Every structure is written in C-alpha cells, then in structure tokens.
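Next up is a structure, given as structure tokens.
The complex appears here without one of its protein chains, the remainder shown in place.
We just call them A and B in the order they show up, numbering each chain from 1.
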Amino acid sequence: MIPFQFITAFLLMTMGIYALLYKRNLIKLVLALDIIDSGIHLLLISFGYRIEAGQIPTAPIYTGYETVKSAMVAPLPQALTLTSIVIGVCVLSLAMALTINAYRHYGSLDVNKLRRLRG
Amino acid sequence: MGSDMGLIVKTTARATIPLIGIFGAYIVSHGHLTPGGGFQGGATIAGAGILFLIAFGFGEMKRRYDHHLYSALEGLGGLAFLGIAMLGMGVAFFYNTLWHSGPFFNGQPGTLLSAGYLPVMNLAVGLKVFAGLVSAMVAIAAYGRWKE
Partner (left out) sequence: MMLPYLIIIPLFGAFATPIVGLAGRKAREPWAIFITALTLGVAAELFYTVWKSGEILVYTLGAKSPLGQGVGFPIRIVWEVDLLGALFALMVTFIAFVAVLYSSEYMKHDTGLEKYYTLVLVLEVGMLGIAITGDLFNFYVFLEIMSIASYALVAFRNDTWEGIEAGIKYMFTGSLASSFILLGIVLLYGQYGTLTMAYLAKMIAENPTFTAKVALGLLAGGLLFKSGAVPVHMWLADAHPAAPSSISAMLSGLVIKIGGTYALARLAFSVFGMGVSTKTVGWIIILFACATLIVGNAMAIIQTDMKRLFAFSSVGQIGYILLGIGIGLAAYGSDVGNVALAGAIYHTVNHAIMKALLFLVAGAVIHQLGTKNLNELSGIARKMPVTSFAFLVGAAAIIGLPPLNGFASKWLIYESSALFNPFLAAIAIIGTAFCTAAYIRVLFTFFGRPSERVMNATEPGKAMLVPMLILVLAIIVMGLFPWVISEKVMIPAAKTLENAGAYVTALLGGA
C-alpha cells in the first residue's frame, strides 16, 4: 500500500503543475511554484519518518535525548528541507519583486499581456 | 499619508514588537539545541520589522531604515559566516575547530555553550537573514509608491 503522505505530496505537485499551466494571474503562478515545492518538501520529510520497533518517532531534538525512550526521525531530510525552504523564500521574494515590476510596466497581472517579446 | 493603522493596532504593535524580537533572539541563540536556528530566528526578528512597517506605515519606516547600513550588515553576516567556516582551514573548510580544540563553545553537548561554531554561525546567519528580509520588504513596499 502506498503511504498516504506520498499520495498527498503527489496531489500537491499535480495541483501546482495544473495551476502553473492553466492559471493566468501572475500571483497565482507564483503560488503554484510554491505549492509544487511544498509537495516535494512533504515527500522529502516523509522519507525520514521511520517507525522502528513499533514506536512513534519524535523530532530530532538533542537536548535531553537520553531521557527520550522512543526513536527519532532521521535528521538529514529535515536539514535538506530547511535548505530547500530557504531557497524557496529567495525565489518567492524575487518573483514577487518581478511581479510588482511587471504590474508597473503592463498595468495588469494577466500573463497573456506579457507577450511583447516576439520573433 | 494614510498608510498607517489605527490606535489599537499601533499600541498592540508597540507592545508585541519587543516580544517578537526577544523570541527571535531566543530561536537564534538556541539554534544548535532546539528546532530553529539562524534562518528561522532571523525571519522571526524580521517579522517584527515587517509588523512595524505595516502598523506605522512606510513613511515612519523610511525614517528609521538606512539602506547602506542594512546592506553592510548583510555583508557582515555573510563575511562572519565565511570567516568562521575558515577557522579550521588547517584541516578542512568548515572543520569545527572550536568544538574539537577551541577555547570556548566546547562544553557538554546539550548545554548552551557547546557545539563549536554552530551558535556563532547561527548568529551570523540570523543577522544576514534579518537584514536581508527587512531590506527586501522595504524595497517591495517602496515599489507600491510609484504612483505618488
């Protein structure tokens, strides 16, 4: 059986790609990029979730880790996801700045109006 | 300029901005022990700055924001990060020399003064993220003024 978190991640990615292909508003497109990234992050995070010996794992916090009896989730996917989120923030802020600039030049957020470059 | 908010929002912002700042500083300084770290804490502190921008308006923000200072701070954060990464250059780039043989930050794992360069790096990253996000937010807010 496919774990439910993989299905959710796949659905998020599909939704994002659908929005990227069929939506016209620039801000919606920016959000679509973010949704695709969220799906990938969910997939990555869920790879670290491993149930060992029937115990529900806890977050990888090392303070007082001797007293915690249950297993920890793998910390590496969480580190990778954080890195990826930081990259996502950079792309998002750049995309917003470009969107504002596009509105200044074109007076519209419709992506179909951005068709002056041709050839 | 009617871009600032009403009295209730302003008073609440005055009360919460220092608290948000303190919470962000806690996240930065405990980054090596608990979830969080430089980026998350820096983003939290920048949240205080953004709250200030929204509550008091762009005009007030502009008086307190010095573009050169913030871009210099951002550069300084990056330079500090790079410098700490180069401390252990004798062994390898990013070698945690403070943890293995350093004079401080080499305490028992799980205490505040442990983990070698990680707390210092978190401070550097927190500074960079705070300065960068506030600059980005002010720049985006400044875009909105183009009609006036």
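In this text, a residue touches a chain if its C-beta (ideal position, glycine included) is under 8 Å from a C-beta of that chain, and two chains touch if they have at least 3 such contacts.
This one's a predicted model, so the numbers in the text were calculated from it and none came from an experiment.
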Note to self: Give me the chain A residues in contact with the hidden chain, please.
What the structure shows: 13, 20, 26, 29, 33, 36-37, 40, 43-44, 47, 77, 80, 83-84, 87, 90-91, 94-95, 98-99, 101-102, 105-106, 114, 116-117, 119
Checklist line | Positions on chain B where the hidden chain makes contact | finding: 68, 71-72, 74-76, 78-79, 82, 86, 88-89, 91-96
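Here is the rule we use: only the chains that are shown with their structure count from here on.
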Notebook entry, point to check: Across the complex, what residues on chain B touch chain A?
Noted result: 33-35, 37, 39, 43, 109-110, 133, 136, 139-140, 143-144, 146
Notebook entry, point to check: Can you list the chain A residues touching chain B in their complex?
Noted result: 59, 61-65, 82, 86, 89, 93, 96-97, 100-101, 104
